[in-house]
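One structure is given below, encoded as structure tokens.
What you see is the complex with one protein chain gone and the rest in place.
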Amino acid sequence: MITGKEQFVARVSSCLNRTKVPEHPTELVRPHQMQKNYLAGAPHRELIETFIANSHALGIDVHRCPVNDLTATLIQVIGEIDGPVILANDPLLTGKTAEILGREAGDCHVWDLGESRETNMNRAERAKVGIAVAELGLAETGSTLLFSHLDSGRSITLLPENSIIIVRAESIKPRLTQAMELLQRTEILPSSVNFISGPSATADIELVRVQGVHGPLELIYIIVD
Amino acid sequence: MSIRTGDLPLKAQLAKELANSNMREAIANGQDLLNSKRDASFEELGDYEQWRETAGAIRSHVLENLDYYLNQFANQADAAGAHVYFAKDDVQATGYCLEILQTKNAVKAVKSKSMVTEEISLNEVLEEAGIEVIETDLGEYLLQVDDHDKPSHIVVPALHKNREHFRRILAEKKGYTGDNVPENITRFVRQLIREDFMTADVGITGCNFAVAETGTVTLVTNEGNGRFVTTAPKTQIVLMGMERIVPTFAELDIMFSVLARSAIGAKLTSYMSLITGPKGETDRDGPEDLHIIIVDNGRSKVLESGFREVLRCIRCGTCMLECPAYRHISGHGYGTLYPGPLGLALVPVLAGYEDYKEITKICSLCGRCNEVCPVKVPLYESIFEHRRIIAEEGNLTNVGEKFLMGGYGNVIGHPSLYNLTTKTAHFSSAAPVVGPLKQWSLDRELPEIPKTRFRDWYAAREKKAGEK
Partner (left out) sequence: MKTVSFFSTCLADTVFPGVAKDSVLLLEQLGCRVVFNPKQTCCGQPLINSGFHQKARKAMELQIETLLEDPADYVVGPSGSCVLQVKEYPKFFEDRPELQEKARQLKKKIYELTDFIVNVLGITDVGASLEARVAYHPSCHLTRLLGVREPPLALLNQVKGLELVGFKGQDKCCGFGGTFSVKLGSLSGAMAEEKVKNIQEVGADYLTGADAGCLMSLHGVIQRKQYPIKVMHIAQLLRGNYKL
């Protein structure tokens, strides 16, 4: 539903010295395309190394394992964090993995569309670890791109104090530019898409960086090959 | 809050701020730290001029086609399931907001920081209607607790305060018993308002950029509160200035890339949230309703004026961090919500010369702001032109100044008058130190005016040479 558009936009048109909204915008001429240069043509190995180095610089812990060892790696990482676990309902995480983690952590739930909003969110709020799977990793900024929808609630990587995000090695791209290209190709955008580039942080008090504010205190990546 | 944040006349406001040595130390340190981080960040990125030119071209293009993109954005957002409202001014914008809240019988709202909501005095309107509004950005929350103190910078709102001050007000108002270590204060606030996030009826945010192609609104944040506010409450309201648009995700790439580096010297913020429509039907979190209120409130006046390019601004706060005047008076010194070079360039057109002409004096025309703006807003030229409009158009300048300036123009317009006036100038050393001389002498000695001018020396030398 749209309210008040015609009058408002007509005012804007008149400020631009015209009487109606043009059919097409004028051409946007970009003076440079420097964003395309970053790690252009770099071998995949370099993308992954850069991703790891930049993630470390942001205070993000990074593990790496073959996909078959994911469950074992998760157990090891979770072992160091004591408390309930919440998982996205992703093929990489469900089935056997969820079962095993459940036994290890005790309290482990998968984001469940069969349960209510309250149940799912309360589980996420009680959880000490939230685990989700990224669409992409971005080397320049140590970022991961997450689609939060359906089986991967927004709360999973927001409410628990610890966030584990799983990144497929082959999905690591140079920078934002490639991620935006993916978004442009995505036919139906999820209602929530997040770029995550670190644990939550602030510098509002005397510009002293504090890690962990309202979002997760710790962020861990697991790169799977 | 509105645009005006301080009621004192200019000189009194400046005097007040200049006397605040805690603030001056905090701001100076803040500027130095953030400026060096920004420099390092752009050094690392490389090709800074190219990024600026590209970002500036994108913003300029949007403004040139703003009617087209607003129309496209609204249609796309609507198609994605959002309610879109166009508000011509603060009254209409807060009116829509209140209506939405009252329809939901909302009693509590959690807010993620938004300058436009402060501009339209949203909190005041909601609180008057009995709705509890909680600012969730740490800096804004602390200011809210501190008797609704005003932000002194558009990105780091509590830049003018120090940790001890925050410890004290939290102890006084919220029963905090810990020390003044920032981490401990932060943990306390996290635990304090977590319940509010979970139980609020409505989440209210601003919008860094709105993507016209898809009807997507975006939030660039670090603390997690932006995500929380758009995840837990069942209703979400987004307020955005009408100029905050990018055409597609490809342009969002460029804007995101320069914003965090400019604002805080980081490559990106911890979270960049792209929100398209309310939650999907089967999603188990996120808002059931998404309302987007697009605000004019004077921006169309700027668009149709000769100052259109000032609307390029992406609210990174760099200009004020680099401004040597802001350094000594903070945002409070300007008495306006948008301070520093941005304020000087924008506010007189946005909100009127009548009420805001005084701030155009707070500038030594050093030109630093132009050098550092990531979207190349012509800040210097705008301030310069505002001064001309104030001096020459309408009844904006006082008779005394007009007279003095006219007199000066007359003297320097006629060699004989100039000669006469400057010949006797050295007598002014005996003049009483009032007016402009007094202003000068507050912190400095006045120069002594010598008996002989350069031209006298030159003429004497010519004469001597002629005699030879």
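First chain written, first letter: the chains are A and B, and each begins at residue 1.
Please note the rule applied: contacts are C-beta pairs under 8 Å (C-beta built on N, C-alpha and C of every residue); 3 or more make two chains touch, one makes a residue touch a chain.
Source: prediction; values computed, not measured.
Undergrad: Taking the whole complex into account, name the chains on display that the unshown chain touches.
TA: Across the whole assembly, the hidden chain touches B.
Undergrad: If the hidden chain were put back, which of B:G130, B:G400, B:P447 or B:G466 would touch it?
TA: Checking each option in B:G130, B:G400, B:P447 or B:G466, the one touching the absent chain turns out to be B:P447.
Undergrad: In the full complex, which of B:G175, B:G400, B:P415 or B:P432 touches the chain missing from this view?
TA: In the complete complex, the chain left out is touched by residue B:P415.
Undergrad: Counting contacts across the full complex, list the positions on subunit B that touch the omitted chain.
TA: Given the touch definition above, subunit B has residues 10-11, 14-15, 18, 28, 324-325, 327-329, 361-368, 370-371, 384, 386-392, 397, 401, 405-406, 408-415, 418-419, 422, 425, 435-447, 449-450, 452-459 touching the missing chain.
Note that in this section only the chains that are shown with their structure count from here on.
Undergrad: If you average the CA atoms of subunit A and of subunit B, how many Å lie between those two points?
TA: Computed value for the inter-centroid distance: 30 Å.
Undergrad: Touching residues of subunit A toward subunit B in the complex: what are they?
TA: 1-5, 7-16, 18, 21-22, 24-26, 28-32, 34-35, 54, 111-113, 115-117, 120-121, 124-125, 140-141, 143, 148-150, 153-155, 158, 176-177, 179-181, 183-184, 189-208, 210, 212-216
Undergrad: Show me the residue ranges of subunit B that touch subunit A in the complex, using the header's touch definition.
TA: Within the complex, subunit B contacts subunit A at residues 26, 29-30, 33-34, 46-47, 50-51, 53-54, 57-58, 61, 64-71, 74-75, 78, 80, 83-88, 92, 96, 136-139, 142, 156-159, 162-163, 166, 182-183, 185-187, 189-190, 193-194, 197-198, 213-214, 216, 222-225, 227-228, 230-232, 242, 247-254, 256-257, 264, 267-280, 282-286, 294, 296, 300, 303-304.
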